[in-house]
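Only one protein chain is missing; all other protein chains are in place.
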């Protein structure tokens, strides 16, 4: 079974790290293919980055469908393009923010999100509101770390994240931590060992959710809100993205 | 890996059916042990049934812990005793309503719950409100079937459930169905085939979620709200349920 | 008119204190009978304690019904078993958290709950959410006092509670205090005199609400959600709790 | 103990009827004084009627304070002027909508409001939202009866109200009825007998709540939001309503 | 086109200042007429002041209608009498709190309200809840400045307001400031220049919204909730306010 993990930014080291984290938790029969688009931003740290990154992400969703993927992971904590991806994929699609938040509510009554830049908190806040976890998400905290800093060993990123997590546990009445960036996937085990509470990371969470959906025979509903896009022409640079109407 | 599925009512045929459904979706390394308590109601169809059934359920949680279970399923759609179970179990505990609703939100923007008796709808409504799925749960519909009728081939139960599901898809703007009783686990495949939309069933959903949590190294947080019960004496008939304080 | 006040823990001194507080506010024609179950936990400080205590509580509800009680008070601030109790009682049943919160909203736009252990705050938070008082309840504050400490004169419990109340009035923009434990019933008058704001205590509040309902001819609706439990067998240790179907 | 029931419209027959209903439920030591203002609308059927009626209502609150009232009832289902009244009264003030809704939630998980004109439903909807009963109030239904028609025996008002209540019980999944007009106080007993579910009426509910608050030593908090109005001049026709600053 | 700006308090200097601010933003074809009622409180700093001020406000709404006003501004941040005014005016009516909050959500994801006295915060909180801006309004902050102090150059009011705004920007994660008193209209430009974020002021916002509604041919709906008051007698001092039934 193929699960495609799509890092919607174009950072190759981050894609490699995300893929490694995904592979470590995959079941024996699961093949993880972690990719990043040929186009788009080097990192996603705001609404504009998200909007532009979505095109490349959707191209990768289509590519994965052609490869017969059994599931797709949108590996950026803003879950960009998730609804659009669901319209064009027969296989289920899961965002890493969504995955992490759902699992966090199964192991704690409340969680804190610890993320990178304060400017991205609004995106998480919006997701929390839409997923219905307003009560369960007790705080969204930024460490003021740029996304690509996470890849630099000397950046002190781990220490700042651990510090913020400890503050969250002291101040937010939370029982679990949700890591607010796909780039933090590699830090999860170390953080959980250090903190002694569940640390939920979205890439790995999404892989297990997709394996579960596959075993249960569940895929995105084609009835209603996620019906396939209607066939129509797209102009100019976007012509190649036009839906065929039969996907 | 042992997953204990606890049917909190004492109906042996239903326990067998639930266990069979759980086993069909379990991963190769998972052993399903489906049990029902030695004490409690023959079926759970209201708050009082739930309250009394919880004692036997909790006894089975403790028994499962002694057996080294890697996870526990509360296999009644009201998720009775879930918070209490989480306080006494090191392994994660998942309710079937919670499991089904979480997965339904991953494959559709809205779902309808189709359940047994109208008198139990208030319990589901309460769960929806607490889990945060007020927007995603577009309707809760009863078929006026008693829980134990589900086991009787001649009861016409399947047909009435399928009819109600069809009404839900026509009237509720839902893209998926959530089956509102653990006793419906065996009907899922047939219903999904008939309806052409995702039909999410909680027992099977909970098994896959527990397998996922185990692979991710996630268990109930002991920090805060789900801390183990404080050691103290329990009197009378309940003396044997007193927490040791070290669980 | 008989009002049964049920302390669902088995602490005799607390039962006596609760009964005395209830009696002090009862109307001339009201007889207060304050009891605690023959079975269950010595104190209720978490979900597990609550779940087990509910059995004995429900037994006392039934006993009270046989005695012709005109109302029942569930005298533990988590309002355990309230919905179940309403299914089996013809007389109205009121929880002390519910009673205190309702009355607090009649005398202030916002209130703070001051309770015992932080680990119980989640129970109060859940009740607030379900009763609809999310806006009115501006904070839930714990004093880290064990429930049974409240009975010990030398424990400094009163002083710590008063301190926390003062912090609440300074920091929460609240106009009233709700005492978050039935064991605090005796402290209300002293606290209100010291603080100069309404201090609402649930046992006494529930007694007056039940007297009011009785005078108005109002009792729990048997139509729909609180219909009597269906008659069915209960197995094992719980056999004696089986509903007759005619209660 | 004096409880002042203020019918904020100027209809004398309605005032008499309200007073009679209040007196029937009052405790032995309670004296009911039911009044209507010397100024204002003959009936209250919209926001404008409410706004103008509030002046006369507040004058009666002040008059009641001078008479040493132990409590005030605002006997119009829109609860007009309630917050303002609480600023100027030392005794507690309760609105009949608020009273009825609070008690209804103690005897049923959901209620329907049955009121007079459709044009007033928005006022009730607003109150429901502010009191926090969005989930508990399952419907607001109008009978298209003018308020003063309620006083006319030949108007068929009772029959239309009973019909609407029956529709509510069939269609709204409600367990109780809240009567949405103080002018319906006299109909409660007959309706409850006919319908077999709790019918909650606000005037009588408010009287019992005020008796309860008095017994508990609870009155409106002067801390914060309901502090007494600041002393200042009022001009023109309103000069006589200027707060002295010491009330 | 005539826009009537009604300062519902009777302070002439504040009326003049409000009128000047309104005039500065009005379009060429707009004539601003800023008035205050002949009756009512010198300033509005609580629910009681609001309730009494509403009568004079409504009289001015009627006067404006006779003058053919194309729009009415309720120039007090509690938006007193807004619903009643809409029932009696053919031209649209906008409150300054409503105007400022709506525009603030168009230029920032979150805003803080900075207002005068803490005792008025509850009024703003209520408006936020009713307008639907619970998420967007991140804080309501008082400077403890009396409304009429705003007119006194030596009061230090400006400095205290600027300080509070700076605290809001540091602590509330807000991107814009909403000024919480019509008396602050003159301070907006200076504050915005000092703070470097949008500072939204309601009087000026309401004028532009009314100009917009007029250009769009939009006025208050007469269908349903804002239908004209029914004709009926009003007694005593309020007789002259009786609706004719044809407004």
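Per-chain residue numbering starts at 1, and chain names A, B, C, D and E are given in the order in which the chains are listed.
FYI, a contact is a pair of C-beta atoms (placed from the backbone, for glycine too) under 8 Å apart; a residue touches a chain by one contact, two chains touch by 3 or more.
These figures come from a predicted structure and were not determined experimentally.
Partners of the chain left out, restricted to shown chains and counted across the full complex, are A, B, D, E. One of A:45, A:98, A:162 or A:201 touches the chain omitted from the figure, and that residue is A:45.
The residue touching the chain not shown here, chosen from E:18, E:57, E:75 or E:94, is E:94.
When the full complex is taken into account, the listed residue touching the unshown chain is A:233, out of A:28, A:154 or A:233. Seen from subunit A, the chain kept out of the figure touches residues 10, 37-43, 45-56, 58, 81, 83-84, 86-88, 118-119, 121-122, 126, 129-130, 146, 224-227, 229-230, 232-239, 241-243.
On the side of subunit E, touch with the chain left out of the figure occurs at residues 25, 27-28, 92, 94, 98, 102-103, 105-110, 131-136, 169, 173-176, 189, 192, 196-198, 200-201, 204-205, 208-209, 211-213, 215-226.
Annotation for subunit B: contacts to the undisplayed chain at residues 109, 135, 173.
Rule of thumb we're sticking to: only the chains that are shown with their structure count from here on.
Two copies of one chain, subunit D and subunit E, touch each other, and the residues they use overlap strongly: the shared fraction of interface numbers exceeds half.
With each centre defined as the average position of its C-alpha atoms, the distance from subunit A to subunit E rounds to 44 Å.
Residue numbers of subunit C whose C-beta contacts span two or more other chains: 109, 118, 121-122, 129, 135, 173, 224-226. If you sketch which chains touch which, the pattern fits none of the simple shapes: not an open path, not a single ring, not a star, and not all-to-all.
Pairs of chains that satisfy the touch definition comprise A-B, A-C, A-E, B-C, B-D, C-D, C-E, D-E.
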